[in-house]
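Okay, so here's the structure we're looking at.
Every protein chain of the complex appears in place save one, which is left out.
Just so it is clear, A and B label the chains in written order, and each chain counts residues from 1 on its own.
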Amino acid sequence: MGLSRVKSFMILIGSLGFLAGAGNGLAETGPDTVVLDSLAEFYEPVQFNHAVHVDLAEGKCAKCHHHTTGAAPLEPRCLECHKGGSDGGVYACRDCHPLKRFEADYLAALDGDRQRFHLDKPGLKGALHRNCLTCHVENGGPAGCQDCHARNAKGDALFRADIVAPPPGQPTGGH
Amino acid sequence: MKNFNRRNFLKGGLATGLAAAATGAPKPAAASGTFGGYPNSMGVLVDFTRCVGCRSCEAACNKEQGLPAPDKPFDDLSVFEERENGQQRRTSERAYTVVNRYDQTDRKSGPVFRKFQCNHCNEPACLTSCFVNAYTKTPEGAVAYNSKVCVGCRTCMVACPFYVPAYSYSSVINPVVKKCVMCYDTRLKFGRPPACVEACPQEVMTFGHRDDLINLGHERIRNNPDKYVDHIYGEKEVGGTAWMYMSDVPFEQLGFNTNLGNEPIISYVKDFLTIVPMVLTIWPALFTGFYLLANRKKAGVGAEKPEPKQEEKKS
Partner (left out) sequence: MNKLIKQGFAPVNSHFKADGRTRWSVKEKLFLGLTPGEYLAQALRNPFNWLLVVIYAVGLPILFGRFIFGLGWVTHSSYDYPWGLFLGWGLFTMVPLSASGFMMGTTVELFGRDDFKPIERLGLLNGLLGYLFAVVFLQVDLGQPWRLIYPMFVSLGPAAVLFLVAWHVATYLSCQVAELVPAFAEWMGMPRTKKFVKSLVLGLTVAGIILSTLHQGALGALFTYAPGKVHPLWYSAPFQWFHFICSAIFAGLSMLIVVSTITKWSMRWRCDDKFLDNLDRLTLGIAKGAALALITYLVIKVIAIAHDGDWRYLVTGWGQWFILEITVGVLAPLVLFTMAIRHQSAQLARVAAFIAVFGIALNRLNTALIAFNWNLYREIPHWREVVIVITVYSTYLVVYRAVLARMPILFRWKE
């Protein structure tokens, strides 16, 4: 389910990229809302208000997107190899940052080409969180987990939300 | 021993030899050489500049290892205020990993959060101190533990320089050591990283070959010299650990012991282990020699000088 939604999101992004290539000013703003759901497991998908963040970034896309189509990437570590920038309409984080960063086959492939730079390339979850959360923490934005995405039932189970903490001062048992 | 004769002497010698064979024979071989870790072992590089203290790793660990329920849910951040005997939280029989908060006065992103678990040493003190060989350093890099042979002497807990192993004192029938095993049985063995690594939203932890991670860490430091402390904790400490740490504040401010040195713990024990074979081989000859000297007269070998030892007459 999530995948198909992502696909349609990708098509949207792709068409935007095409428009950008045509010199239309639309690419400067991007979509108004992006639904980030490809990683949703313990949390509900994120309704990301892109438009608000464009305003917050004063229209400077590079504040979040550290690459632009056809241009060199802004991240110096990527620049060392990808001098020409990525060809095609790459905007979405997931086009570079793998969804299944920790699956054995991805790790094996990583191991195979021995590119240490890619070893240090975060997966999609890491890329999104580090991009968003670092800025949120430093600029006083909402930084609690559930400020951006509500936890679902599976997440509640993982975090043991069923447990009611004992009142302070009471022995917690065990060391 | 007045009737000392050759036959008795041989018997005595035999008893000594047997005792020596039974007790000391295997030890000398194991006492030499240092082990720098398996060549392709895996590791984890933890970057504290990225941690936001969400405790997802703790939750994931609890689930993966089937640990008992905690006292507070994992999204309860009041645990950072907890102190026991003046100490912040440590690993326990119910938590193989914990995150602690270290408040900073002028750090842009606020306090530093430190994740903490077994460091999976190259030459683990727990392993070398265990007299039933319950610990194994697997080629993948994990320090695994076999609870089926553990006697419960808890020397590993004394030996661990990082205060990691915990003990299930609460169990009557089967108390065992409780510590992080790097998810060896469920994940690492199959080429996957520990559950905490995967659970982390910030990807604080990078999983890979230990050698690569060291290069990677130094590269991060080179690229951001103003950000990082120029040290990877665990690269060399106590002989190197599979889990290594990077930080933007000095490690001693994060509860790390920076005085441990780079020698594996077993190095400190080798002074003693070296004397073991010497005592086993030299003592029998030496003391039998003393015996022969002291009893020349009695043994009837014929001594010229009277024994000078007895200060007073026997009554």
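Definition applied: a residue touches a chain if its C-beta (ideal position, glycine included) is under 8 Å from a C-beta of that chain, and two chains touch if they have at least 3 such contacts.
Keep in mind that what you see is a predicted model, and the values were worked out from it rather than measured.
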Revision key, fill the gap. In the whole complex, of B:Gly53, B:Pro73 or B:Pro161, the residue touching the missing chain would be B:Pro161
Practice item. Specify the residue from the set B:Asn40, B:Gln87 or B:Asn262 that touches the hidden chain. Key: B:Gln87
Check your understanding: Any idea which of B:Cys130, B:Ile214 or B:Ala242 touches the chain not displayed?
Key -> B:Cys130
Check your understanding: Which chain B residues touch the hidden chain?
Key -> 1, 4, 8-9, 11-16, 19-20, 22-24, 26-27, 30-31, 85-87, 90-92, 125, 128-134, 146, 149-155, 157-159, 161, 163, 165-167, 169-172, 174-176, 257, 259-261, 265, 268-269, 271-273, 275-276, 279-280, 283-284, 287-288, 290-291, 294-295, 298, 307, 309-312, 314-315
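Just so it is clear, only the chains that are shown with their structure count from here on.
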Practice item. Can you check how far apart chain A and chain B are, centre to centre, with Cα atoms defining each centre and the answer in Å? Key: 39
Review point. Inside the complex, what are the residues of chain B that reach chain A?
Key: 50, 52, 54, 59-60, 62-63, 69-76, 78, 82, 84, 90, 92-94, 108-110, 166, 170, 190-193, 197-198, 200-203, 206-209, 212-213, 215-216, 219-220, 223
Revision key, fill the gap. Within their complex, chain A touches chain B through residues 76-77, 101-104, 107-108, 110-111, 114, 116, 119-120, 122-123, 125-127, 129-130, 133-134, 137-138, 143, 145, 151, 158-163, 165-166, 168, 172-175
